[in-house]
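Yeah, one chain of the complex is gone here, protein chain that is, but the others are all in their spots.
Chain nomenclature is as follows: A and B, assigned in order of appearance, with residue numbering initiated at 1 for each chain independently.
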Amino acid sequence: MTALWNEIPRHGKWLTALLLLVFIAAPLVVDRYLLSVLVLVLYFAYLGQAWNLLMGFAGQLSLGHALYLGLGAYTATTLWLLFGIGPWIGVFVAIAVAAAAGLIVGWLGWRFGVEGVYFALLTIAFAEFTRIGFDHLGLTGASGGLFLPVSPTAHDWWNLNGGVHLFYYVALILAIAATLLAAWLRQSPLGYRWLAVREDPEAAQAVGINVFRVRMIAMLISAGMTAVGGVFYGFYYRNLFPSQIFDISRSIELILGPIIGGLGTIFGPIVGAIILTPVGESLTTFMQSSGLNVPGAKSIFYGIILMIIISLRPSGVWPWLAKHLRLDRPKS
Amino acid sequence: MTAITLNIIVQGLLTGLVYGLMALGLSVIFGVMRVVNFAHGEFAVVAMYAAFILFERLHLDPLISLLPIAVAFFILGYGLQRTLINPFIGRAEHEQFILLVGLATVVINVLLIAFGPDARPVNLSYSFDSYDVGPLIIDKVRVFAALAALAVSAALFLFFRYTRTGTAIRACADNLTGAAVVGLNVKQLYAVTFGIGFVCIGAAGALMETIADASPSLGPSYTLMAFVIVIIGGLGSMAGALVGGVLIGVSEALAGFFIQPSMKSMFSFALLILVLILRPQGLMGRRL
Partner (left out) sequence: MLIDRSKFSRRTVLAGTAAGTAVLATPSILRAQAQTLKIAVLLPRSGYLAQAGQSCHRGALVSAPVLADLGYKVEMVHIDIESNPDVARTQAERAINEGAHCIVGAFDSAGTLAIAQVCEQRQVPLIVNIAAAPQLTEQGYKFLVRNFPTGQMLVSGGLQQLKTLISATKVEPKTAVFLHANDTFGMAQRQGMDKLFPAANMPFKLVESIAYDPKAQDLSVEVTKMRSLNPDVLLVVTRAADAIKLIRDVVRQKFQPMAILSPGSPGLYDEEFFKALGPLADFCAYALPWANPKSKSSQALEAAFKKMQPDFRFPIECFNVGFTFDALLTAADAFKRAGSTNGVELMKALKSTNLVDHAMIGPPITFDEKGQNNNIPAAVVQNRGRVPTVVLPADVATMTPVLPAPPWQGRT
């Protein structure tokens, strides 16, 4: 980790520190609306990091991460609601459940040689299968939804119940921790194996890397991390519906950030989240103030922006930005 | 009870053929270009609206208007490939994915603004008629739509088998380098293939309009359904798409009847998972 930090050019270090400071101090400066947008930015940055481990590092495309998100959310909220087990303990159960699901998906897929786009569709199938399953699961209220009681005045961090500031800092800590974890993994022996497997699985196998195992570890970590995001979501919104949390649109929105930001990079998921969430919000604001307030118009522009970015910067915005700011190469 | 079961199977089979035609487009495009069209269902909905407009304005039965719609969709697909898709051929799947997800978002919301959120039906004189075959009751529209779907599929089979362009496209799918070496204009053929994929979408969409009602929010579920069918049948296999469609149609119908209707698509996904694990190339696909 320290080696990695040393690799950053000096102005990069200053910027890193400044950015951190900005995020830490933000709640003192910005209003509640911006803060709620920043919560989403951090939440998507966090999920982007989790997804990026599997796709960006290990090269396996998952379009069904809503599965782990939903399992995490439902596990922790159900434990709290039915057994009074708080989220800080429940989160470990959530991680275990999602990781187990990830292992099943990975095992079934990779063991039988399902790769690439086929694997991506397999992940969608599992997420949809689970969505319909939860639609019928009486324990969690089935399609009617699961609801946590609300006590708005509470500042009860132990039960993850409180105002936007509590959730902001939880999201910030999650995003920072995920970034550090990604950076550390990236330069660990495991990280190098991931990259080797991503670039050429057969060659990696030939030099003695257990491709299947290496991928399974990526899935395990990615699914577990995503589940933590789900726990956050569940307690932030305090209600869950299978048709919302397991929906394919959830899987899609969480992968847009890392791809737009820069797949396989440490900062890509952060940059992607910082671009996309505010773009969506600004478009809404702009549409309203310009009088072009036709429902759907915002989404048209959003779709066009996605198409433009991926056409102009296919490997993401971050690598391009880094190059222009001379941050892409270690100084020494 | 047996008569009812048989009736359900027949209905599932007929609907499945139309689904199969829709999935066929996805399969053709992927089989040749290795591009997964994530905006597939959205364009099928565009075709449904086209059939709706032609019916409202010119009183054209979708069974007839499917011809001009298919032609228009060929041009649309050809043009899309030439402009938007072609730069993404051979690029990573996730890049194609973002492009097409962006495109799908645009299409859905343009439809929403243009037509509003209401479902748009086509009311044919025989929309509510059905045939009595012994103890069975079979919808007229489903029979017509299924026959038309079969006819369009058959025409495509013939095209790929007997025309020069068709054979050339198959050559591209089998061996791209070889095809380029023998002097085939791959770029042109890709655009034609995309056009043909869109012919399937256009025709299937027009037929769907007789069974269901156009509305902007249908797109994603059609895309998902086409995926399931194509993976089960085998991505890139033409017959596989039809077989997959029928299989999904019938199994959903049976699961819906004997277990619980709200769980019927769970069985499609279970079937998909099973096929991917036991036979990843799909029932009729070539080896991966």
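Everything below uses one rule, namely that a residue touches a chain if its C-beta (ideal position, glycine included) is under 8 Å from a C-beta of that chain, and two chains touch if they have at least 3 such contacts.
Just so we're clear, the structure is a prediction, and the values are computed from it rather than from any experiment.
**Student:** May I ask which residue of B:Met225, B:Leu247 or B:Ile273 touches the chain that does not appear here?
**Tutor:** From the options B:Met225, B:Leu247 or B:Ile273, the contact with the absent chain belongs to B:Met225.
**Student:** Could you tell me which of A:Phe129, A:Phe241 or A:Phe301 touches the chain that is not displayed?
**Tutor:** Reading the full complex, the residue touching the unseen chain is A:Phe241.
**Student:** Touching the hidden chain in the full complex, which residues of chain B are there? Just list them.
**Tutor:** 1, 4, 7-8, 11-12, 15, 19, 109, 112, 116-121, 123, 127-130, 137, 139, 211-213, 215-217, 221, 225, 252-253, 256-257, 260-265
**Student:** So which bits of chain A touch the chain we can't see?
**Tutor:** Residues 4, 7-9, 11-12, 15-16, 18-19, 22, 30-37, 40, 56, 132, 135-136, 141-145, 147-152, 163-164, 183, 195, 199, 237-239, 241, 243-244, 262-268, 270-271, 274-275, 278-282, 284-286, 288-289, 293, 295-296, 298-299, 315, 318-319, 321-325, 327-330 of chain A touch the chain that is not shown.
Just so it is clear, only the chains that are shown with their structure count from here on.
**Student:** Could you work out how far the Cα centre of chain A sits from that of chain B, in whole Å?
**Tutor:** Roughly 32 Å separates the two chain centres.
**Student:** Give the list of chain A residues in touch with chain B in this complex.
**Tutor:** Those residues of chain A that touch chain B are 55, 61, 63, 108-109, 112-118, 120-122, 124-126, 128-129, 132-133, 135-136, 248-249, 252, 255-256, 259-260, 263, 294-297, 299-300, 302-307, 309-311, 314.
**Student:** Help me check something: in the complex, which residues belonging to chain B touch chain A?
**Tutor:** Touch residues, chain B against chain A: 30, 36, 84, 87, 91-95, 97-99, 101-106, 108-110, 112-113, 220, 224, 227-228, 231, 235, 260, 262-263, 265-266, 269-270, 272-273, 276-278, 280, 288.
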